[in-house]
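First the structure, then my questions, so here it is.
With one protein chain held back, the other chains of the complex are shown just where they sit.
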């Protein structure tokens, strides 16, 4: 059981919310992938604060690659990227040591790691760590883009408001990757933004559903058992804090369909074979079929709210009321999309490296 | 990328629908776990045909453990279990070689493995292989039960009909494990059964949603990143053919809740700490919190239907119509529950073995 | 910690000396490798008994591939090969349960697995299991040969008698692979054979040193740290029972050389670059340099001898004398070479699959 992901390209995240730096070490990258710091920073900005609805900790997020890259390209040896923590507040967290925040990891961390845990600001469980994930994801994502593989994610649902679905995948993905608040319909975007503001005023928080599309994955990627495309992607996506569901294609809806409606008929233009519907989200038998890979991710509302909540003293086994001070995000869905994109890039790059050999990912 | 699952207890499935045998090899089991063939067969019966709604291939499913067990207990060395294929029909599958069945893995298998694939009856992609998964799962499940860890799954939704949810986990799980058609409400069971019969008459198929509960998992199991409980369980569950979605706790519904409703308040009886709701499905920060682990699995309708479907000739890039002959199941949801139970046992046993050492799983 | 080897091509051995069958499961093979049963059997014969000096258990060694192969080629899904145990004697092993044979694994098995171990004939520790290793190795070896990669091993030293070293690698390897008693010099072969006969008459046993050469491995295979070529090959070779040392190139001798003698000067014929000596055994920095890979393996004398030995009662903590009955080999060096060849093929195939992608191993 590991905090490491990937068979051929393995990523380990490290760092704590209030440590000096966070980062990631990646083993298995080929040499010859461009490590474009501007591109990485652009991806980090998509994970960053947005407008007035992200009042939380704002970091400069300056990634430094200290190994595995030389003269702007990966060298093929393990790459480590570091990001300094510049905004660690000096506030006293000792109250939280014994009074866990509901639906955070404070309590489970206490049970797993005992007295030695770094409880300050969520420690290693902090959403802060996802910045390292996004930085690594950016490197792989740019490599995939050179192979004409593109990833895009939008907020498909938030607080009762729905976005339109993907229509033209290539251009929709393009549009999403230019937006900090990733919604396809501008009208929905406005309504969602307004909804978050309202919830924030009330000291509450809201979740949402992200929908991701990947185009350009060659058919034939994935394994029949265990390392299915769905299994690998969901494994990666579920490690994003706050994710509580992942579904592919028509997902839970397909469970209510008849086979005759759910099946995706094959068709052809005489050159390529494709399916006329995509209820399977581009995956059959765990393996890509050449259609866009489509999945949705359920993100729970940020557990940090300003309202008074019920908790306990872990040591005394007594009830407590808790009011979480400080800055929190009323919604993280729009920021989480950068992390979903990143882990998708990571999972796919690993599977492609297995199939074609690691050097296949090299720019050329 | 592998057809193998687990860090400390690793399982590899092997076999093809029309090969002589299917089976599984398990590396990392401790010595001293009882290998009760009657219990294994009972689990296999839950995966077996049921009533008139399972017209498909019926096998005797006689598991043979050829290694890693001696005098009724595991020895601690790799265990291999074999199940003979007794019902492989001699029919000609060569048509399917070039005309893939929609939403089956025929097409992706062709692209991944090329001309060398065993296309007969779905080959290694066949649901038949899940019998081996259930056999291995049974061994681990019986070990978990000795540690007071119990797993139960019911059909929570099928063809528009809902079952009641879990109320008393321990007794509900007990009841489910005594039923071949696992529905908590007898009335819902009847309606669901009737629905499947109707769909079958029409030559069509139906999917459904399974809900699984696990009780007795000690708090503190799981990792913060990547090998989260959600990540490991979903990885395993998504490898079951036909699964298209997995959600934990309130899952996709939690995405529509406010934080103040979604958060699970801590409470205590002065001895134990628990939460008064369970929207997080027993998992915070990827780690068990001592509450029941609850998740739901979306199962698509069996892609094999009697209706005429659109397909293509892979070699000629021409459209074809296809009518799948032979015996098919109009629904596999009730049978899939045995497989969900099995992979859940497998994922949890692996994570427990990592935390406590493999010998912890030994009977005592 | 696992009884499984390989990153992309993973092999798990299973079976016990007195179980019904032994075998291996291989995950990660590509489709399209020929599974030539005659070739596998030829490799098994090299591991088999030889002349009058192998009086031990003689099995028919009929390998059966029950999965992962179809119409004479691998399918790309996990391959399981079984070999029946036909010569398990019905003798009573219960004495050995409490009185461990010196330098066998009886005592360590007792401590690791406890009362549940299969103690009959060494159980899973039996040299018998290497038959499965040889069968799998044969499949990979034949795939490597199609890529012009050839492996050969000779007895370089036995009971004070030395064989000549490799001179012309390609033809020497060829010669060795046609011999059941693999010695390059016929005179040395005769002396060694005689030496084994003499030792056997005395109820004793003898070890030896094997030297292996591999030609045709492309330069650039291996990793700088941990998964070095030396690390991977030695990891595999040390799992052969009775192996106590592995050295590459000039090995322990290089430790006594001066740098100016030990360094392998580069030279070129204007087309290829090579080194004029090969003290590094074809490996620099853990990576192949295009020269023949050369290593030597120290094999201890078979611990089963006819002489009376000192042992203990594990349960009573008292001294015992032990006389091992039955059939034993006075030497296994000549048989071990088939296993060294097999694990070498396994380790190299895995590393090549990582570098070039698994499909690279496919015949074409």
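Order of writing sets the labels: A, B and C. Residues in every chain begin at 1.
By definition in this document, a residue touches a chain if its C-beta (ideal position, glycine included) is under 8 Å from a C-beta of that chain, and two chains touch if they have at least 3 such contacts.
All of these numbers come straight from a predicted model, not from anything done at the bench.
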item	value
Interface partners of the hidden chain - shown chains only, full complex considered	A, B, C
Of A:48, A:78 or A:121, the one touching the omitted chain in the full complex	A:78
Sole contact to the chain not displayed, among C:27, C:61, C:223 or C:341	C:223
Chain not shown: contacting residue from C:53, C:96, C:131 or C:351	C:351
Touch residues of subunit A, complete complex, unshown partner	2-4, 10, 12-16, 19-23, 25, 27-28, 31-32, 66-68, 70-71, 73-80, 82, 112-118, 123-124
Chain not shown, touching residues in subunit C	1-5, 7-8, 13, 100, 102-105, 107-109, 111-112, 124-125, 129, 157, 159-160, 199, 204-209, 219-228, 230-232, 234-236, 238-239, 241, 243-252, 254-260, 262-268, 270-273, 275-276, 279-281, 283-290, 296, 298-305, 307, 309-312, 314, 317-319, 350-351, 354-355
On subunit B, residues whose C-beta touches the chain left out of the figure	7-8, 77, 224, 354-360
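By definition in this document, only the chains that are shown with their structure count from here on.
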item	value
Chain whose average C-alpha position is farthest from subunit C's own	A
Between subunit B and subunit A, distance of the C-alpha-averaged centres to the nearest whole Å	26
Gap in Å, rounded to a whole number, between the CA centres of subunit C and subunit A	46
In subunit C, residues with contacts to at least two other chains	77
